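Missing here is one protein chain; the remaining ones are kept as they sit in the complex.
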Amino acid sequence: MTVRNLRIYAPLALYGIFLLLPFYWMIVTTFKSSAELLNTPNPFLIFHFTLSHITDLLTQTQYGRWFANTLFISVGATVLSVFISYIAAYAIIRLRFPGWQAVSTAIFLAYIVPPAILFIPLATVIIQLHWFDQLWALIPIYATFLVPFCTWLLIGFLKTVPRELEEAARVDGASNVAILWKIIFPIAVPGLISAAIFSFTLSWNEYLYALVYMSSSGNKTVSVGMTTELIRGDVFQWGQLMAGALIGVLPAVLVYFFFVEYYVAGLSGSVKE
Amino acid sequence: MQHPDRRRFLELSAAGLGAAGLSGTLPSAAAAAAPASPFKPEPGASIQLLRWTGFVKNDDVIWAEHTKNFTAQTGVKVEIQELNWPDVTPKAALAAQVGSGPDIVMGWNDDPFIYPDKLLDMSDLAEYMGKTHGGFYDTARAYCYDPDVKRWVALPVGVTGNAVVYRQSWMHQAGFETFPKDFPGFLKLAQGLKKIDHPCGFSLGHAVGDANSWTHLVLWGFGGRQTNPDNSIAINSPETANALEYASELYESMIPGVSGWLDPSNNQAFLAGQCSMTMNGISIWYVAKDQFPAMAPDIYHALPPAGPSKQHSIMNNFTSAYIFKYSKYPQAAKEYLRYMLDEAQAAPWVTGMRGYVTLALKGYAELPIWTSDPKITPYRDSMEVTRFDGYSGRPGRAPAQALTEFVIVDMFADVAVNKMTTKDAMRKAESRLMTIYKHT
Partner (left out) sequence: MTGGSRLGSRFDSPRVLGYLLIAPAAILLLGLIAYPLIWGVWLSMTSATLGDTGAFVGLHNYAVILADPVFRGAAMFSVLYTVFAEAGKLALGLALALLLNQSFRGQRSARALMLLPWVAPTVLSALAWLWLLDPQFSAVSWLLVHLHVISRNLDFLGTPATARASLIVVNIWRGLPYFAIGYLAGLQSISKDLYEAAAIDGATGWQAFRRITWPLLAPITTILVAFSSIFTLTDFQLIWTITRGGPTDATQVFTTLAYQRAIVSGQLGEGAAIAISPIVFMIVLAFFVMRSVRER
């Protein structure tokens, strides 16, 4: 092994162990019999392999429904947030309307209000809007914590787009709206993908709002459904919990595997000087 | 209260449960056994129940099936929403706050006294049930009857009983033929178990059920109490100091890590054979019978010994059913509760759960499930030995807050784990309690 390889792969292995150990444990627990979880000569190995946790999870709980719900909300919240953030970012950084700085600051400030606290007063608002226990309502609700960061990201990204493009289009007589969609939008794609990935991840993982504002079991998301139905009093169904966690991680992993380059490119565009 | 044919019916359903593992609901028996109910559901009624996820799977299954039968018989649609048990109280409180949500909530402990004016008067239902099922235990009444306005604000359901769960072979090995009858004996047993390398374990972490159960047992066992009947703070006392010292000694014999134990931790440690004795509901033995059949015969239950105060008193989590005033179908809600807690439904429910919940109505102490296996019998008396939290003041918002903030548990942990002096720990708890109770 060359020195260079060692200098890369050795630390990489250490990072890998630290970052991936819990996932290894999730995998092992998913396929291990419950009794073995409590009594085993070696917790890292599987002695009694079983698929029952996965099959039980998929057949005896509403996991499929929760998965579909979470997918629906995550995609919806992503589309909504990216759209709102894009047009807002464009307005702030390109159109420079009067008061754009104050608006930009205000949007950023919205980020510092934690859902862990806001959800109480927000509950009253949700009730008044008749949004309580309406699954789709989570889409605009999630947008509240996605829009600030996405707007910031897109503002940064749009700053790097050269003005010459716009000026040329304007000379040709294009309206601002046309520029927004036909000229700038295609260039902003890496930034948009970045924002989309970020939004999808945060929506997929959200727990508190989904727990408090949805009540029927048909409206549960993966995190909520699993923790409310697989934790019974003082017995944790570890096998099913970890099976669900693994399956639940898959969509995000797939998205990242294919789009991580875009995500990086999008971010790097927005932090360039 | 038991008629011969009713007893036979109960035996049959118990046997049927043993064979099939599921409920044996007999709608015809239900219709035949109960006299006409005074509660007539409104036409076209549709109600929502918020309850805790069953601790054992049968609980939910049987409850849901009975609910289906209720709908078939009365036409009332019932939607059941289940949450992990500590999450029910906050969700219910939120409903109280916003004025809409589930009609009925099966909540916990002080819930009904936190917002009594938002709750429907349950006196007619409570009195009816009490009269037809042998009356309520005192603690049940304390949790649900408001003496200030002289009405029932909730219908008592029962407790999830706790008992000492232990491995009998190891108890013998530690030098005890029978389970100790007093606190000194209990301590000696713990020390003996540690010596043979099979230590006991009782949670001192923020375990909502397991930490509160035994710490209150020790506190009350020595005569200590959180409050006086007039709600003044009584925690700072020589009795409490004795309790704290005793618990510290017990802690020295425990398995390491109990101060970080949450509710499932003691179950897991016990079932792994690492913990020989703990305090818990019947769930440990229940799981052992399914998954660790070699261990199950060695598992025994006992009510904990009485302390110097000579009274058996445990802090068991108490569940009651309350109906919000905003409900559009109060009569339907009441009839649903009456139906579900009536013998034809309640008996198979408790039996299917193997006695996980001990009902608040004294009549149900005679259910055959309690004596079907001597190991289950100690849980029969759970309601009898339960004291309400915040004893001896009144249930309400303040004791509820003290309970959820683990004031008592932390006091014990401060002395045992953090090595605080009993004086400082008591003073800290007293100061916190004074702040909490001033709010009321």
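Note that the chains are named A and B in the order they appear, and that numbering of residues resets to 1 at the start of each chain.
The criterion applied here is as follows: a residue touches a chain if its C-beta (ideal position, glycine included) is under 8 Å from a C-beta of that chain, and two chains touch if they have at least 3 such contacts.
Remember, predicted model here, so these are calculated numbers, not experimental data.
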| item | value |
| --- | --- |
| Residue touching the undisplayed chain, where the options are B:S283, B:T386 or B:Q401 | B:Q401 |
| Sole contact to the chain not displayed, among B:L83, B:I104, B:A174 or B:L204 | B:L204 |
| Sole contact to the chain not displayed, among B:Q81, B:Q268, B:S382 or B:T422 | B:Q268 |
| Option from A:Q60, A:S175 or A:S216 whose C-beta touches the chain left out | A:S175 |
| For subunit B, residues in touch with the removed chain | 86, 89-90, 93-94, 96-97, 114-115, 118, 204-206, 255-262, 265, 268-269, 272, 274-275, 397, 400-401, 404-406, 410, 413-414, 417-418, 428, 432, 435, 439 |
| Touch residues of subunit A, complete complex, unshown partner | 5, 8-9, 11-12, 15-16, 18-23, 25-26, 29, 37-38, 42-44, 83-85, 87-88, 90-92, 95-98, 100, 103, 105-114, 116-118, 120-122, 124-125, 140-141, 143-144, 147-149, 151-152, 172-178, 180, 201, 204-205, 207-208, 222-223, 226-227, 236, 238, 241-242, 244-245, 248-249, 252-253, 256-257, 260-261, 263-269, 271-273 |
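What we mean here is this: only the chains that are shown with their structure count from here on.
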| item | value |
| --- | --- |
| Whole-Å separation of chain centres (CA-atom averages), subunit A against subunit B | 39 |
| Contact set on subunit A toward subunit B in their complex | 34-35, 38-39, 120, 123-124, 127, 132, 211-212, 215-217, 227-229, 231-236 |
| Of all residues in subunit B, those that touch subunit A in their complex | 50, 52-57, 79, 81-85, 87, 91, 94, 97-102, 160, 209-210, 263-264, 266-268, 271-273, 280-281, 283, 287, 291-292 |
